[in-house]
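Before we start, here is the structure in question, set down as structure tokens.
Every protein chain of the complex appears in place save one, which is left out.
Moving on, here comes chain A:
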Amino acid sequence: MKTVNQSLEALNDFLKENSITGTLTYRSEISHLVRCGRSQISLNVSEEGEKIFIELQKGKKKISSSSTFSLEKIAEIKEQITALYEKIEFMPEVEHLTPLKPIHEGDTDKHVADKKISNIDSNIMIDLFKAIDHEFTNDDVEISGAFSAGEYSYCVINSLVDKCLSYQGTDFNIEVVLQLLKHDKKELRSASVGENLSQFNQAEIVKELRTLFDIKTTTTREDVEPGEYDVVFSAHAFAELTNYMGYLTFHGEAYQYQMSMLNKETQKVGSKIFGENITIVDDPSDSDILFGRPVGINGISRSIFPLIKNGVLSNMFYSDKDTCDRFSLEVNNDANVSSIKVETGIGPSSFDEMIKSCTKPTIFIPYIHYMNFTNPAKGEFTGTSRFGTFLVNEGKIQSHLYNVRLNDSYMDLFNNIEWLSSQSAHINTSDTYGMRMASSITCPKFVKINKVKITGTSAPGRG
């Protein structure tokens, strides 16, 4: 990163020499991905990319651009800056635009890149799928999945400071799905995420798949009627619910534009919006989370940031200067690099304990597929369960259900939590759109929620 920092600082000096006000952001990635399909390797790819993002401001005018970056292209980038600055004259003035502010200055650079991930040998990734194939040789399963690993970095500077802020990190995320060809094409899944290769545990993945396989092959298919059910969500399913709920609750920009599920007139920071057993925090210094990034891509310094404290809304992320200018607010964080944690409770933490605890009819949902908002203003959503939905009763798994469709609201769900596990898990929440950027949510291993609305199932004719 040192060379990149120096180059960006040289470009920043060029801005200053030419009395140009602006921000320069560098982003890079090295990504490797091995994909398995039909029990063999279907993709083995890698990519490298470096980009520079230029944002210029002149009085009440602004303009931006991006291009591929390399250290050899510094002269070319200077020409781009000059051309862009000339073009800013054509931009109309934006009344609410406030002057650029300095980015954070100080020794907050943090680099946690594991070079074993950056330069991973694809044979390590392929070996995982070989091991799974070996384990299930006689079980008539189709193996699919992806093992993604890589390095990413960002570096930001603006014309009001002299030094860059930067971050470099690595991550891997793995998901493996088995389709049981002799068992009604039931599916099961194991997934894991980490920031250094020592957190990758091949044996544990194979063991989890075997456990799930044994459960799936000894339970019969059943269907449930639509209605309200008590549901235990796995960490994966609950992280997905939290992630989507977060879009509609924690993003101050959405709140200001009245696109969140909170009513601007009646629900503000300080309002109790969820049940008392819910506490959510973003703390980059927490050793219990993954990807703690002390600086934002927007150049802000990050520290502990409570979001929900015992059901009360404590903060919202304001990451975007333009929105803040429009509503006379200050940028207070960068949601793009947050790693939120849902605090644990006192509920069961192992799968066996969780099953034993369900003495009344309860549905277990390990994963939510294709969630989407049906009415964001009310926090209403839909999505289906996937990879093994169980009906649990009298402390035992009673049957393997068809995937169920949920139609409910985050407001209801986060107000109806019966218990949260006493132990937590890290769940990958990064999408792979655009440049690599690791993301995860740390949340309880299981969460039980009462009165969840099930409106249909994937049983033939029940959509």
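General observations
In this section, contacts are C-beta pairs under 8 Å (C-beta built on N, C-alpha and C of every residue); 3 or more make two chains touch, one makes a residue touch a chain; residues count from 1.
Keep in mind that, in the parts below, contacts and distances are computed from a predicted model.
The chain that is not shown carries the UniProt protein name "TldD/PmbA family protein", picked from "TldD/PmbA family protein", "LrgB family protein", "Ectoine/hydroxyectoine ABC transporter permease subunit EhuD" or "NitT/TauT family transport system ATP-binding protein".
Only one residue in the set A:Glu187, A:Asp282 or A:Asp334 touches the chain that does not appear here, and it is A:Glu187.
When you scan A:Met1, A:Ile81, A:Ile117 or A:Ala146 for touch with the missing chain, the hit is A:Ala146.
When the omitted chain is restored, the residue from A:Ile63, A:Ile81 or A:Leu209 that touches it is A:Ile63. The hidden chain makes contact, of the residues A:Gly246, A:Gly292, A:Gly347 or A:Pro376, with A:Pro376. In the full complex, the hidden chain is touched by chain A at residues 31, 33-51, 62-68, 70, 84, 87, 90-92, 94-96, 121-123, 126, 129-130, 133, 142, 144-146, 148, 175-177, 179, 185, 187, 189, 257-259, 263, 265, 322, 369-378, 382-384, 386, 403, 405, 407, 431-433, 455-456, 458, 460-463.
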